[in-house]
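As structure tokens, the structure follows; a few thoughts come after it.
Every protein chain of the complex appears in place save one, which is left out.
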Amino acid sequence: MYRWNNDYNHGAHPAILQALQQTNQDAFAGYGLDEWCKKGSLEIKKYLGRTDVDIHFLLGGTQANYTLISHALRPWQSAVCADCGHINSHETGALEHAGIKILTAPAEDGKLSAKALHEIVAAYRSSDVKEHITEPKLVYLSFPSELGTVYSKEQLQAIKQECVQNDLLLFIDGARMGYGLGAAGNDVDLKFIASLTDAFYLGGTKCGALFGEALVIVNDALKKHFRASMKQNGGMLAKGWLLGLQFYTLFADGLYFEITKKADAQADLIRNAFVKKGIALCPENRTNQIFVALDREQEKILAEKHIFENEGYSQDGRRIVRFCTSWSTDAADVDALIADIEKL
Amino acid sequence: MYRWNNDYNHGAHPAILQALQQTNQDAFAGYGLDEWCKKGSLEIKKYLGRTDVDIHFLLGGTQANYTLISHALRPWQSAVCADCGHINSHETGALEHAGIKILTAPAEDGKLSAKALHEIVAAYRSSDVKEHITEPKLVYLSFPSELGTVYSKEQLQAIKQECVQNDLLLFIDGARMGYGLGAAGNDVDLKFIASLTDAFYLGGTKCGALFGEALVIVNDALKKHFRASMKQNGGMLAKGWLLGLQFYTLFADGLYFEITKKADAQADLIRNAFVKKGIALCPENRTNQIFVALDREQEKILAEKHIFENEGYSQDGRRIVRFCTSWSTDAADVDALIADIEKL
Amino acid sequence: MYRWNNDYNHGAHPAILQALQQTNQDAFAGYGLDEWCKKGSLEIKKYLGRTDVDIHFLLGGTQANYTLISHALRPWQSAVCADCGHINSHETGALEHAGIKILTAPAEDGKLSAKALHEIVAAYRSSDVKEHITEPKLVYLSFPSELGTVYSKEQLQAIKQECVQNDLLLFIDGARMGYGLGAAGNDVDLKFIASLTDAFYLGGTKCGALFGEALVIVNDALKKHFRASMKQNGGMLAKGWLLGLQFYTLFADGLYFEITKKADAQADLIRNAFVKKGIALCPENRTNQIFVALDREQEKILAEKHIFENEGYSQDGRRIVRFCTSWSTDAADVDALIADIEKL
Partner (left out) sequence: MYRWNNDYNHGAHPAILQALQQTNQDAFAGYGLDEWCKKGSLEIKKYLGRTDVDIHFLLGGTQANYTLISHALRPWQSAVCADCGHINSHETGALEHAGIKILTAPAEDGKLSAKALHEIVAAYRSSDVKEHITEPKLVYLSFPSELGTVYSKEQLQAIKQECVQNDLLLFIDGARMGYGLGAAGNDVDLKFIASLTDAFYLGGTKCGALFGEALVIVNDALKKHFRASMKQNGGMLAKGWLLGLQFYTLFADGLYFEITKKADAQADLIRNAFVKKGIALCPENRTNQIFVALDREQEKILAEKHIFENEGYSQDGRRIVRFCTSWSTDAADVDALIADIEKL
């Protein structure tokens, strides 16, 4: 069976394991106060075009999301996101558990629009009884979105403009950042993201690392005491260097970008195969996640050799399923899947 | 100026103040462990047709809502309500602040439908990754709804059926319970509500008391340690007898039902006046809250002598406003308003 | 039976009920945005010697404590108090429930000492791993203390000095403020307290009001959004004027100070009677709470006619009990108690 159901079903890029092996005899300071965390941060900063940011390494995406957001907001403030946003739909209410209300807008192809954001903020601004509602204060979006689509530079600028005009923070969940940056047609880079956001993170778990996410805090007001928030929320790894080392390995020679871009190209090949067969992409995107609507027969045939993920039903009753490529996807596996699609 | 903007703009029914006066020389045990809380509970129980409930007196509706719900739910469980539900829209995220996520369904005339509830529960039931989402576990609705409409017996039974089939708790916010029960055409009574719910409360603040809400806990599993939850959430009044005494006064001779029914009838008169003028009710209801869509001229004229509440805009651009009658509304004021409506 | 067990066993000073009666026909804006809240605030400010404070009326002490403290602190910060502090010992963990850790120091006669505070702060300051512990950030004390003792001006200044040197907030719980200010030998007044603290409250519940506490926010940084915190924590009364009116009544002519001072004097008479009998005060104080250690026989005899509160045992095995006078205590009752003490 071929596993396409997600992009975190293999361990790590060989270079990561090699780095762990090579440093295993060395002793390091604990809790992220080691040289590899410094070196990993330095390599990441090279891509940001700025050094005035704090970089912290956390263990997973849910943890990064609620730790940063609950660190940034006060109890009377809320986070705004698309209704399909990961914090709203797949994190077991972690943000509400941390005391923060989420205000949602209907997504457009998985994305939050500046217009929808504007309406949420305007409703608060025009309220006569502001103390009876929460203050929208932070915008959460993921790049790429839950549906693998990427925001254009223009879309992000429009959202940023709303943020600036209304004193909102902008936070980007980059669990799959590499796949977004590497997508055909994408016009956004890390410099742009670092110039736009108050904080964002670069996912490692889904992009070649064994585990770990690199959180970049741009806004000075969010920097102080963040390590205390990490510790309090179970996000400070005793052996922090394991994370710094992995991000050093991924960023020192651009490996991060190379392996995710390759996966995007593989996904394009698979998408093409589906499209040729007249199978609709829903929605279209150019990143490593492929969403298609299969009829019962198609689903059954593909399921014989391939594991993919059920994502619900389309309005015409077909099953929507997800295939993911990743940094670990073999060219031969892609060929096999394409051959099976062609046979449908 | 006449104040119609809400139903809590006067102190208390004279009988309440008289009761406070008459007991002011007496000394009582603190924290609700006094004779008046017992007597108030007994009088309420007579209307419930059952004595196996616990009754606690809290200070306000927001407090009653989040204290009961956060007492009832575990961190991984969520509350379900209509999107316009008070806990979702007017309580500054108090429930999320208490760690509980709210799942919302689009309201129909202010009400949650059994069908919408079913869909939310079905989505959880059919999920392959239940531990990544919250378990819908409690249904919150208010009687009457935020828009003054009342649920029929049949509608509540359909909701209850979903609750039984899916092991959900049912909680009714009765901040305006008297006005719901007294509405023309209502077929629900407190016996029915006490047979249906796991907990509900009878509002005092808006129904003749100075302040206070009587929370009725029906489900045995929710009874234990509730006083600790009250204390922990700032809801245990040192001079608890002030609340018991007020509810005794309202329920001993049925005053609660009489004064709210009167207000419903007054609202009907006002509604009739609007309808005669061709001014749309939005929505129609028979309780003490009147929602109408006024054009700019109508709004301006009425605002000269009357204070009412802005509720947003209708799709055709007219202003939706709310007029409330209450236990304290004078017949003469109703006449004055009607006269002004007729002059429009 | 005479009730001495607490100072909140009667309704309200007659002037309070009269004020409620006189305004009962009037309609007011809701949620504390009314004229009585303004007028009540103005009267209080006259005693503070400053007008640049925000005054909010809350419903009870526990609520005032956790709402203010959790509004003021961030998740990684903690509150410091004496181990017997009300927030630590009598509020069902309300502050921890709101996410805030409490650091405690052994009390001296119910009071926190500047020295103990210094040690707690020094331990944080000297820590190499500050992100693994909470930052002590707010000092909580009550005036008078849990044991009815009052801090001298000098003691408070010493505590303030620690706060200034270490950037700590100072918050005073004044649930019994009147009794503290009226105590023989007390050298503190409200002007001093308002010059010293970041926030404090003046208790109404135990000092002549039906219910309610007036929270004074001095520090500008704590003012913004406090009404949202009140609403979110169930502390915003719909009929807010009921609170403003009560505090207006208590402060407009100094009634607050007069009735609490009288109670202190009554307590002094009772204390004298105990001391004459050789019964030890534990500890000595001059406010309305009398703590004495009774042997079994003394306890039994007094319990025949008097209700008092059990406070544990002294080291020599006698029962420590509390008698309270209050604004509602009759001179005749004091005489009766003294006569019974003399007969021991």
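Letters A, B and C mark the chains as written, and numbering starts fresh at 1 in each.
In this section, a residue touches a chain if its C-beta (ideal position, glycine included) is under 8 Å from a C-beta of that chain, and two chains touch if they have at least 3 such contacts.
What you see is a predicted model; the values in this text were computed from it and never measured.
Chemist: Any idea which chains on screen the missing one touches?
Modeler: If we consider the entire complex, the absent chain touches A, B, C.
Chemist: If I consider the whole complex, including the chain that's not displayed, which of A:Leu59, A:Leu302, A:Val321 or A:Ile341 touches that chain?
Modeler: Counting the whole complex, the residue in contact with the absent chain is A:Leu59.
Chemist: Given the contact definition stated above, which residue among A:Ala12, A:Val121, A:Leu250 or A:Val292 touches the chain not shown here?
Modeler: Once the missing chain is taken into account, the touching residue is A:Ala12.
Chemist: For the chain that's not shown, point to the residue among C:Ile100, C:Leu169, C:Ile279 or C:Cys324 touching it.
Modeler: Considering all chains, including the one not shown, the answer is C:Ile100.
Chemist: For subunit B, which residues lie in contact with the unshown chain of the complex?
Modeler: The list for subunit B reads 31, 70-71, 74-76, 99, 129-132, 134-135, 225, 227-232, 236.
Chemist: Name every residue on subunit C in touch with the hidden partner chain.
Modeler: 75-76, 78, 89-93, 96-102, 128-129, 131-134, 310
Chemist: Give me the subunit A residues in contact with the hidden chain, please.
Modeler: Interface residues of subunit A facing the absent chain: 3, 6, 8-12, 14, 17, 20-21, 23-30, 59-63, 66-67, 91-94, 97, 205-206, 210-211, 228, 231-239, 242, 328.
In this text, only the chains that are shown with their structure count from here on.
Chemist: Hey, which chain is the most central one here, using CA centres?
Modeler: Per-chain C-alpha centroids ranked by distance to the global centroid put B first.
Chemist: Compare the CA centroid of subunit B with every other chain's and tell me the farthest one.
Modeler: Result for the farthest chain: A.
Chemist: Residue numbers at the subunit A-subunit C interface: does the shared fraction exceed half, giving same, or fall under half, giving different?
Modeler: Both copies, subunit A as well as subunit C, present the same residues to each other, with over half of the numbers appearing on both sides.
Chemist: What whole-Å value do you get for the distance between subunit A and subunit B if each is reduced to the mean of its CA atoms?
Modeler: So the centroids are 42 Å from each other.
Chemist: Measure off the straight-line distance from the CA centroid of subunit A to the CA centroid of subunit C, and report it in whole Å.
Modeler: That gives a centre separation of 50 Å.
Chemist: Where in subunit C do residues touch at least two different other chains?
Modeler: 228, 231-232, 236, in rising order.
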